[in-house]
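Removed: one protein chain of the complex. Kept in place: all other protein chains.
By written order: A and B. Residues from 1 in each chain.
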Amino acid sequence: MTLHIVSKSPYSSKALADCLGAFAEGDALLLIEDGIYALSGRMPESIAASPVYCLQADAEARGLPIPEKIEAIDDARWVELCTQHNPIVSWFK
Amino acid sequence: MKFSLAVYSAPHSSQSAASALRFARALLEQGHQLYRVFFYCDGVHNGSGLAAPPQDEVDLVGEWQSLQREQQLDLVVCIAAAQRRGVLNEREAQRLEKPAANLAEGFELAGLGQLADALVNSDRLVTFGD
Partner (left out) sequence: MAKRTLALCRQAPYGSALAREGLEAVLAAAAMDRAPELLFLCDGIFQLLDNQEPGAIDQKSLRRNLQALPMFGVETIHVCERSLMERGVDTGQITIAGVDIQRVDDTGGFIAAFDTVLSF
């Protein structure tokens, strides 16, 4: 299944919304860089049942608390996620 | 596993190129292979030897060069994208009659065929864009 990597804030970019429009059951979402801001406020309902990860370092850099349902990961786990999923799609605009 | 990375973003203009470097280091630390890093679009600026960030900021070009030396990486800068943006090696600078060359050591200019080749020869492609 696909790993979707979103690196832009949903409050200033359509990257996350576009990503969710191309989400299949079993896909996973990883929030990195400004994508972390999706953790502030409500996460979209459509991915309530999907695995959602965020880069710990990016959340810390931005002073964002990480909600319970989101798994904060380090770089090693990021690499592991990429080995466990295919293809890998990046949403950055 | 064999990874290739596609980097479309310039260093410093956004976090994306720095994320690519972090990911590159992490995958190598985990014992995976990094087949190629292909710098395309504004990513060609990662190969500019003229970048001179302040001392208290990360020198991304320098960091790519260190990693390249340590791990014998294949860092490819797309020649067409580089010409458009002014990243040239000696040969290209002379051929195009430009006043200087600036491709940083450790990087190579090559065509888009190298991206296609990376797709065939890697298990995973991760894209870093902005």
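In the analysis below, a residue touches a chain if its C-beta (ideal position, glycine included) is under 8 Å from a C-beta of that chain, and two chains touch if they have at least 3 such contacts.
Computed from a predicted model, the values in this text were never measured in an experiment.
S.K.: Even though one chain is hidden, which residues of subunit B still touch it in the full complex?
M.R.: 6, 8, 40-42, 80-81, 84, 111-113, 115-117, 119-120, 122, 124-125, 127, 129
S.K.: Suppose we count only contacts with the excluded chain; which residues of subunit A make the list?
M.R.: Residues of subunit A in touch with the missing chain: 1-2, 14, 18, 21-27, 86-93.
Everything below uses one rule, namely that only the chains that are shown with their structure count from here on.
S.K.: Averaging over Cα atoms per chain, report the distance between subunit A and subunit B in Å.
M.R.: 25
S.K.: State the interface residues of subunit B toward subunit A in the complex, per the touch definition above.
M.R.: Against subunit A, the touching part of subunit B is residues 1, 3, 8-9, 14-16, 19, 22-23, 25-27, 29-30, 32, 124-130.
S.K.: Hey, which residues of subunit A end up touching subunit B in the complex?
M.R.: For subunit A paired with subunit B, touching residues are 5, 7, 32-34, 75-76, 78-80, 82-83, 86-90, 92-93.
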